[in-house]
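Encoded as structure tokens, here's the structure I'll be asking about.
Of the protein chains in this complex, all but one are displayed in their positions.
What follows is chain A.
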Amino acid sequence: MSDLPLEPHATDVAPGDEGEIQIRARILGYVVGLGIAIVLTITSFFIAGTDLVWQPSIPVAIVVLAIAQMGVHLVFFLHITTGPDNTNNVMALAFGVLIVFLVIGGSLWIMSNLNQNMMPMDQIMQMQR
């Protein structure tokens, strides 16, 4: 392997790779990721069944905790970082997230709009007579 130092901006890194990091630090990374993920999971399961918090806030809290945990998985397990060697991976991820939000948000928006504009079922039944 080359003794010459590589230019930090001249290299890319594959998604899932971590670049040049000591093994102990890599294992520590997975342990930290696992710990945060367990805490977030337990919190969301606890919040879903509790009556200690204001009830309408529960769905929002569950969604926020889920997004946080997906971020933890991306950083600690898939090693998608903000480093310059990761730009391509992050750009692909950003495009994927955009499409996911368009598909889910768009579907919910359109379907709830149609649902509100639809005539109530009993009136439709009367028109068919």
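Convention: a contact is a pair of C-beta atoms (placed from the backbone, for glycine too) under 8 Å apart; a residue touches a chain by one contact, two chains touch by 3 or more; residues count from 1.
Methods note: contacts and distances are computed from a predicted model.
Peer 1: Report the protein name recorded by UniProt for the chain absent from the figure; options are "Sodium:solute symporter", "ABC transporter substrate-binding protein", "Cytochrome bo(3) ubiquinol oxidase subunit 3" or "Serine/threonine protein phosphatase".
Peer 2: Checked against "Sodium:solute symporter", "ABC transporter substrate-binding protein", "Cytochrome bo(3) ubiquinol oxidase subunit 3" or "Serine/threonine protein phosphatase": the hidden chain maps to "Cytochrome bo(3) ubiquinol oxidase subunit 3".
Peer 1: Touching the hidden chain in the full complex, which residues of chain A are there? Just list them.
Peer 2: Residues of chain A in touch with the missing chain: 1-2, 4, 6-7, 10-23, 26-27, 30-31, 33-34, 37-38, 41, 44-45, 48-49, 58-59, 62-63, 65-66, 69-70, 73-74, 77-78, 88-89, 92-93, 95-96, 99-100, 103-104, 106-108, 111.
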